[in-house]
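Removed from the display is one protein chain of the complex; every other protein chain stays in position.
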Amino acid sequence: MIEFLHTNMAYLLNGISVGGQYALIAIGYTMVYGVLRLINFAHGDVFMVAGLVMIYATTAMPMYISIPLVLVATVVLGFLIERAAYRPLRSAPRMSVMISAIGVSYLLQNCALYFTGGLPQVYPSIPFLSESVTIWGATTKMVTIVTPILTLVLVIILVLLLKYTKIGMAMRAVSKDFEASQLMGIKIDMVISATFVIGCFLAAVGSLLYFTNYSSVIPTSGAMPGLKAFVAAVFGGIGSIPGAVIGAFIIGICENIIKGLGWTTFSDAFSFALLIVILMVKPTGIFGEKATDKV
Amino acid sequence: MKKFLALILVLAMLMAFGLCGCGTAPADNGGDTAEGGDSAGAPAGDTVYIGVYEPQSGDNGSGGKQEILGMQYANSLTPTVDIGGTTYNVELVYADNESANDKAVSAANKLISAGCSVCLGSYGSGVSMAAADTFEAAGIPIIGVSCTNVLVTDGNEIYYRICFTDPDQGTIDANLVHSMGYNNVYCLAMLGEDYGQGLVNYFVAAAEDLGMTVTQDQFPEGNSDFTSYLTNAKNAGAEVIFAPCSTGYAQLIIQQAAAQGLTVPLVAGDTWDSGVISDACVAANGANEVYCSTFYANGSNPEFEDGIREWINGDSTNLANNGGTDELAATTVLGYDAYYVALEALKAAGSTDPAAVWEALPGVTYDGVTGNIAFNDTGDADRHQAFIKNFDAESGTLVFYDLIEF
Partner (left out) sequence: MEKTLKPRSEKKTENFIAIICLVAFYVLLFLLDNYLPRNSFTTMLIPVLQKSSIFALVCVSMNLLNGFTGLFSLGQAGFMLIGAYVYAMLSIPDEYREAVYQYSGGTNIHFSIPEMLQGVIGQSAGSFFGAIICIIIAGIIAGIFAALIGIPVLRLKSDYLAIATLGFAEIIRAVFQWDKLGKITNGSYQLRKYTAFTDMNINIGGNVIKFTSIFPVFIAMLCILFIILLINSSYGRAFKAIRDDEIAAEAMGINLFKHKQMSFIISSFFAGAGGALLAMYQTTIQAMAFKTAMTYEILLIVVIGGIGSISGSCIASFLFIACNEWWLRFLDSGSLFGIVPVPFFRDGFRKVVFSVVIMVIVLFFSKGIMGDKEISFKGIGGFLKDPFGAKRRKAKKAVAAAAAAEGGEGNE
């Protein structure tokens, strides 16, 4: 067993690291879905845009300014997307909002295509995170170690935020019952904006970690991680933050094991197979609350 | 609301018809073609259009742009051609195939409707194969520049090619690995990419004949996480990694191999001969030795190289299209030769009619920078030499390593 772990340490480490990055994206999905009942297809692309902003920022300014700038810019982008593309459709059918999300995703990808000229952009190396480190015979980048730790810290902060702050309580109330919380005097728009801000902030952190590891950004870079993060969110039970994080780690690790087994053709399909199995067997996910459909 | 709807509809229709009207007229005088603005100042006269069917975005975008640079440079040196006693201005018409086989047909149609007499391209074999039938139906001949897959010309009579092919290249690479004394190879190519998969195929065949152990793996399109694949290579005990893939993926492989401390040599085909690769090697501190087989060795023709370097450095767009360096990729040089082969074909045809050019092409010969070009029965150039380049940490570029005659 120990021997097996030792030879496959690299897969595991990498899986955990990817899982952490998926987790940071998945939280954005799960929170937005919790509040708005919307699969925010554009979330993966926000993640990609964060990567591009970092690339352009570092060509003009030092690292210690560009990193906060990336975080701020991504948050602003998320806020604006909600404002421009989702808020006008608040009373429209759910399908229209989802189509709007797909439209935003299309727009962001095409803008990225335009600005990059369709060429892969090389992500700058962030000093500490890009260094190599050897753990138990497996050499990897520092970021691999940092990712799960940072993810867990951020998740704990987020959970505390949701539990003890006023805005956190409001978010929980809105995700429980949209109309009732409105009646209770909660400012729905503010809560939704806050959800997007938090989700995008975490996506920006995720993009810093992800692209430090895999240092090239293309317009479709966000699509696959985005979808996988969504699968993770469903797997963990949509609306549940610990669920999303655990789901993301499971998907990240499984994906790397599958690649290790030589089934690379199916490394992306696996996530979807897992999703379908979960939807069939336990549609609410492993941590989701049982919901009853109201007529 | 309805008013708006109607208004938009009407506007859309008006615009559509307006563009229809305008679209027909300027397409004939090159409405779609300007890039770089050198066509604006050309003297009035007859114009012959040469289609440039190359990827300018997507995975192979940077490679395609480098190939176009060669054609543009050639065009800037020789902007006119004498066809049947008349001097024509040569204008390049560009179509971006987005490195995607499903976009190939519409890109080809753009060139066909622009009235091209002959087309050049493409970087990447898959897109070339995907467009072959469309060009064939329109009867416009196309000259492949650096698409090495056999199936590009085999069975596609309209396609000619000026570079060597995968069976040769795969064997050369396998022999290279063998001659370096390695016996265990890990092959990695992109799933569904005809160039990489085709090359790996011939490499494996040759390597197994030489008694080497080969492990094959594929990564899906858009993949950016190569750590698992590199771990696979490590666990397979690979002494060399053979990874013919586009430069974007190559960057990631070089960088992640270095980060993982996997310092085995990396070997690849002609795509890796690019400034992008040497930059990635520099960034990775040259942790891995890098070898690639290619069409042209820098330093063979200093006069030509100085000229094109100066031209690239003289324009910021060109410099950006070459990946920000003035390091010359072999595909650029091939693009340069391809342009002159097209001119020779036009001259031999004595007409701008595509059918005449097609008829004339088999007999065309041209003594280019990359060697003599003459076509055989399948439409491939008779090439009997290839170059091996490797990364030189001192100069930070890919330099000549070996010349292979076959």
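Note that the chains take the letters A and B in the order they are written out, and that residue 1 is the start of every chain.
One rule holds in what follows: a contact is a pair of C-beta atoms (placed from the backbone, for glycine too) under 8 Å apart; a residue touches a chain by one contact, two chains touch by 3 or more.
Everything numeric in this text was worked out from a predicted model, so none of it was measured.
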| item | value |
| --- | --- |
| Touching residue (missing chain; options B:S57, B:S293 or B:N390) | B:S57 |
| Among B:M71, B:I112 or B:I277, the residue in touch with the chain that has been omitted | B:I112 |
| Missing-chain contacts mapped onto subunit B | 2-10, 12, 15-16, 19-20, 22-24, 26-35, 37, 56-57, 96, 100-102, 104-106, 109-110, 112-115, 126, 129-130, 132-134, 137-138, 150-151, 154-155, 191-194, 197-198, 201, 218, 221 |
| Residue ranges of subunit A at the interface with the undisplayed chain | 37-39, 84-85, 88-89, 92, 94-96, 98-100, 102-107, 110-111, 113-114, 117-118, 220, 223, 227, 230-231, 234, 265-266, 268-269, 271-273, 275-276, 279-280, 283, 293, 295 |
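Following the convention adopted for this analysis, only the chains that are shown with their structure count from here on.
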| item | value |
| --- | --- |
| Distance between chain centroids, defined by C-alpha means - subunit A, subunit B (Å) | 36 |
| Residues of subunit A defined as touching subunit B within the complex | 7, 10-11, 14, 18, 113, 117-120, 122, 125, 130, 132, 134, 138-141, 213-216, 218, 220-221, 223-224, 256, 259-260, 262, 264-265, 267-268 |
| Residues of subunit B that touch subunit A when the two form their complex | 56-59, 61-62, 65, 96, 98, 191, 217-220, 222, 224-229, 231-232, 234-235, 247-248, 251-252, 255-256, 258-262, 283 |
